[in-house]
Structure formats: C-alpha cells, structure tokens
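All protein chains of the complex are present and in place, except for one that has been dropped.
Right, subunit A next:
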Amino acid sequence: MAEVHVIGQVTGGEGFTDASIFCKWSLQLGGGWRVVEGLSEGQTQADKSQSGEKVTWSHPIDLHLSTRGIQGWPRLLIQVYRQDDFGRIDLCGYGVLHIPSRPGHHTVTCPTWRPTGTLTEELRRAFLGGGPQLLSAEFMHSALERYRLHTVPSGVVHLELGILLRNFEKHGIMY
C-alpha cells in the first residue's frame, strides 16, 4: 500500500501551429491504482503565442494516488488541440507520458504526434481545418493497435512534475 503524489504543472508546448493551442490531459492508471485525491483529468486554457512557437499553459496537476504495486505505473495521456480564428477546434497531437518513477523534481517533455490521412485529407486539413483523429483514445496507448497508424510528429509538450513516494522502500523498492 504505497502512495504517490504527483504535483506539478503542464508548463506549455512548442512546435505547434500558431493558432490558439490548448491541451487536454488525463491520467491513465493500471488496475492496482486508485486516485485518492485530485483531478485525474484536465483541460488547459487556449493560449495563443505572441512570439515564436512557444505557448504557456501552466496548468496545475496535483494528484494523490495509492497503489497496490508498481505495475501499471501512471501515465499521462496528452491531447493537444488548436482553436482557429473561427473558434473551431481540431486536433494537433497525441502524446503519452510516463510519470517519472523517481522522487524529486522532473522537467519532462512529451513529444506528440498526429495521425495523417490521405492526400486529400491532408489538403483539407491544411486549408479547411479538421483532420484525422483517433476513433478512441484507447489507441493512443494500446501497444497492439498502434502499428497500423501512420503518423507525423507534432510539437512537444513540456511538463514539470514533482514526485513524492511513500512506503515504497517498505516493500523493497529502491530509487
């Protein structure tokens, strides 16, 4: 019965298009994990970068998890969307990030990707918006299905996470 605190923030992103970008994140846990306190998903505000490609969200993450074992270590599923000038929303990237398993402060980056479509779809995406999206968020992290996807890299999401572990050393987990 160990506990993990994840305290940090989704600092921002870079390398996306220069529309308003926002990020949805959600926590994905294995079977032996429970969320004790805190929100396990969130959506940042839409930030339009003034200069360059960097957007800033500074969206707080504060989670308290309890676990039965180290299997199914939590992951963050990240989805980045852009909001164009008409207020329409479409996808910019998917990313999966393992929560660091070493206690302390971590600055982590999560590269993202998005599925590509056919040439017509890409052209439509470029001029009219929209684009191919995963039919289910499950495909983001399922090892079995990913091989069928054709993707292109998208930008990078930066996170700062502070990890506190409790009772792990009691069960012989060294870090």
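The rule is short, and it goes like this: contacts are C-beta pairs under 8 Å (C-beta built on N, C-alpha and C of every residue); 3 or more make two chains touch, one makes a residue touch a chain; residues count from 1.
Methods note: contacts and distances are computed from a predicted model.
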For this session: Identify the UniProt protein name of the omitted chain, choosing among "Coiled-coil and C2 domain-containing protein 2A", "Nuclear pore complex protein Nup85", "Calcium and integrin binding 1" or "CCZ1/INTU/HSP4 first Longin domain-containing protein".
Result: "Coiled-coil and C2 domain-containing protein 2A"
Seminar exercise, completed: Of the candidates A:V6, A:L77, A:I99 or A:I163, the residue in contact with the absent chain is A:L77
Seminar exercise, completed: Listed in rising order, the subunit A residues that touch the chain left out are 1-2, 24, 26-32, 34-38, 40-43, 64, 66-72, 77, 79, 81, 84, 86-91, 115, 117, 121, 124, 128-139, 141-145, 148-149, 167, 170-171
